[in-house]
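This report refers to the structure that appears directly beneath it.
Missing here: one protein chain of the complex. Every other protein chain is in place.
Chain nomenclature is as follows: A, B, C, D and E, assigned in order of appearance, with residue numbering initiated at 1 for each chain independently.
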């Protein structure tokens, strides 16, 4: 069990606790011996560390991403806190409460999942319903889908974020598909549910959120298409035309090539899916950003990716 | 009354009919005398014309944008039909049925306007309601607002298009403001209604749709802000803060500087308004484009502005 | 059998011949009846056509992409040749020599294929060799791979072009992988052979070269990945790591997101594959362009996509 | 009265002095109590501060932008100086010499204003002269116009900067309008004088230079147009055409949409105004940058916004 | 001597006159024989031509850029006038009045040159004056410099345009160098005079204006630097530092890499030169464009390169 969080550590403290080993860099000293620089993390932040002795044995036993039990003293080096590590050894995930290491959605995961299942009941096109059911009846998939974040940073970057994002988008898709005539609602809803499923393998999110090798090499769009293909292989008579249109929703959901979609949206449903994704990710990103800033100030600080300050309103307005 | 439309004219025809004089270019022949090139239009298309005699008197009496009564014969010049004009004189708008010259929304304008008014009744913030009422009680504004197109080309480019676009967006804004907590619904709806009001003066749409001098020099965002300021001057105690936020919705509704907004959206409401505008204009543009193409083909031709072909589906699919 | 090619047709001719129906657009006349605009093509160019009578029966019987037997007379309309079609009916592909309709590589297809097979014999990594063999032993695949063009326009846009492009790239990859130390030659060669396999389904090239529905909706990268996955499912113990790296070569071979790769190259082999593809497609595109221009002039005309004139050299230099 | 400037403070000092409270961020400790991070500033720089006790009362009494009297001790935290604040309370602006907090033009403000007034005497177009006079006779406007900076950073970012920039541009406009025939000199000069008037409200510059809420939400172009409209409402018979052209100068003076102008320059005068603004702001920005760098070196350091080093010349050259 | 200009030629005319052979494209007919497509030009425009017989002998005797004597009849092909050429043979430039083929500045070339020389007299830095004199005393250079256009299209694209553009810029540079303190006036004026000298070889402008081989392969910046180096080799003790700064003005005068400058401006003088060039080329381009349009209309047509309509003003305003 974790005793103290990184946010509470200060110069002079003794550290004897569990962390995620987020980065590990082995370097050579001029005398030919190695030393070790590490970054440790928990859900409250990150902490640098350095280790001078017993380095080779220690380094060989741990990989970045592991839980480690660290023993050492905290000093300040070049203006930053740093643990000078005496001992660091791997720590079995069994001895750890994952919620100490990862932020989580503030909503009820099971409740969200039930609402999603309920909405899928309104899909009346047989082959689309069959495909959705193939996913929802796959326990391994469902377990990952319930816990996966929607991103490493930026929006819904917490356990349960993918489900929260997907559910919100499905609900928006439902509303908007009723607004315009001639929308294939079942196709749009199915595409919305599946558009980001590749993220359950693009990201790793057991102890900290990061891209997986697969994610960095293939991208969640390509991963997701393969997952759909695997399910499709178990469904008879899925119309070729519908298969193409559904995959097109996934392929094009980032809107432009610049944002990673090999093809831009070429159907009204694909155009809508892209905007629904944009709306839900931006609203979540901006609201989380505003929530993390000083409540008394009128403006947020500068948002580097969205390239602006956001207006929060005057305190007594 | 118009007798024949441009789409029906062919080489060898005699023309004796009313058109809009869309372009007028006076040039000098080598012998020192002038000749006149014109473009004539009605709601079915455009027709080139040339005039060799009595040019100076004729040119002095008409300006581009006028209705003209044209007399002449149709031949072919450099591969295009061309009227060799014998006589061209201005024609009073009274003698003309404007619907012969401009495309119009397929929806009922009065019905749409009533629905818009009804939605505004649900705005309960006093000063916002007062502002909306100031516009809706201004007969001159309402008359223009009911007839204005939303654009010269691209989307809702027809009489009644601005109202149709605004109503659709308000309805979407209503749905989406209920989806997320903490949205200032009254502000979003007010901003949605007013975001494009400047278009009633940015465009001219009596006989053909084109930009006005004011529109080309100032842009509808700047024109619209002035219209709101004029109405605000008649409303007491409109909160300064609300005035800024409302104008910000107008200023930022194109989303980025590249698309003509001096500032990007800096509130959630402004972010939503930009996406709602994007969705409604793109859906309308794509559907109109698809509707104008061969119903038997699977794909549209290439859309130059959106830079892609759109999928229409197989005929018997 | 085709009697005369489009390049030889002139005003006043009677036409009674076979063409590909490249475009078909059904429109309504003001009197409520339909008329038909078409574009006909063979390997020498395209020809516009219009049909006024018996339109509905005719239109219902043919789709764009079909061979059609056309009967009519050639006139000039708005500066372009145009067949006024009396009769147009579908024509069975059996009665047609495809080489009348599609340009073809100037090289020997079987010879090129043999050379490619020979190079694959030098791949000594078992699982990669097994994958290549799975493709090369698939007769249906091989037949398409031998005939597919590498693009609709721009480079290697002719029957056999994909094979010619792939063989040239493999030979370059062989040379370059020997130049730098530490390159995984087998992986690079395998990735080079497979990088564009999706093009056999992205394009249609029976009678004219165009994108297929699948190609426009999914893109050849996504299609090719699926083809590799299908072959991989038949190979036991293909290392996961190698599978990711191989697919990464395919995913990233366009070099940047702007050019359609969901991820940029992240291994030296992927970086090299992207440049080898660039070199071979640009050299082919420029040489074909130069070859199509006046041999006596020093410069080509302006190349619209590459945005420059190319220097051909002085005639007697 | 200020006793010591931030540039002179070092670790171990006691602080008992007046600063501008540039930023104020209230955060929660793990024990549920709040603490306060602040940034203090004067004209010599900025200083971080932290406060642990009596935080809620203190925070409630001050807002960012206020003058504050701070009592505390200076230590070093994570490599930066930091005041640990014992007491911080608002300080009336009356007790403060603003020149301790804001940089100021090195030129004589009254002298510059007189020169500007003198130049306006040469404007002979009645309605333009009337408009300029309406501004120059508005004491509240003139007071702000004399003190406003032209920007937060980059160029003329000091008290009096807007006047200095405007005067320099007017003088350039005078010279250039004589160089080309057919320039409407009076219009160009009037537009030059008014192009940035919105900055007097876009920025706040009482104690430190920052954007106002109005500035961030509306942009100085939109603010300036409103100021001109207000003055125009008091001038009879201002020609509509001239009003559009004058506002167009303001709307388009940033040159392109990317740089914040809703419309690009569409008259020669507008094209010239944009270049005159570019020249004067760049020359000022580069010269101030060069002046702030080591006089002995040949090159400046890298200018982040202009993306280059500037050449200052060899010392003894 | 030329008898009739292209602007006066119509269908049915016999042509027996001199033209510039602007383009020549030799193609093969299906029967294996060649035919010839050409573009003919004079200062009033261009005219297409085709030749069917005696093609090989004819083609061998003429090159694009030559004067040709053409004999043939004018018909219309695909909507454009076309000469069916019976005979075409080279025509000695001696028999031609060049002013029939190239547009020319409306100003007095000798007068402009005298004014330029006079301004150079005010340059008091010895080595800079020596360099300018080296150019102005080089008769071959001066002859080309007096006739060269400043561009193929866009601005000052006529005989004498380079001199007119340079003189106007020098005069502007003179004015602006007095406006700011600390400008090296002699350096700026020298750089302004020399910045485009490479254009006398980048372009060919004997009979029509086009890029030379040298111009297309090397660019006028690189050509001009070589010309300056050649003159510098004859001047003793030209300070190294001044040589670099002068060449830097030439290298950077396009302002950014995107516009063809290998380095951006890194001195105040270089920044000013870039803006002075921008102002003078844009003002000339826009005024020429406005002058070429219908005087009665309020707006110009759309300017493709500058991407906007320009406002010309109401006729009676």
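Note that contacts are C-beta pairs under 8 Å (C-beta built on N, C-alpha and C of every residue); 3 or more make two chains touch, one makes a residue touch a chain.
All values reported here derive from a predicted model rather than from experimental measurement.
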For the full complex, can you list every visible chain touched by the one that's not shown? A, C, D, E
Chain not shown: contacting residue from C:138, C:210 or C:278: C:278
Hey, which of C:118, C:175 or C:304 is the one touching the hidden chain? C:175
Where subunit C meets the chain that is not shown, the residues are 168, 171-172, 175-176, 179-180, 182, 241, 245, 248, 264, 266-268, 271-272, 275, 278-279, 282-283, 286-287, 307-311, 313-314, 317
For subunit D, which residues reach the chain that was dropped from this view? 5, 7-8, 76, 78-81, 293-299, 309, 311
In subunit E, positions touching the absent partner: 213-214, 216-219, 221-222, 225-226, 229, 241, 244-245, 247-248, 251, 257-263, 266
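Keep in mind that, in the parts below, only the chains that are shown with their structure count from here on.
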Touching both subunit A and subunit D we find B
Measuring centre to centre, with centres taken as mean CA positions, what chain is farthest from subunit A? E
Between subunit B and subunit C, what's the gap in Å when you average each chain's C-alpha atoms? 41
I'd like to verify one number: the distance from the centre of subunit D to the centre of subunit E, where each centre is the average of its C-alpha atoms, in whole angstrom. 44
Expected list for subunit C, residues touching two or more other chains, is 78-80, 213, 216-217
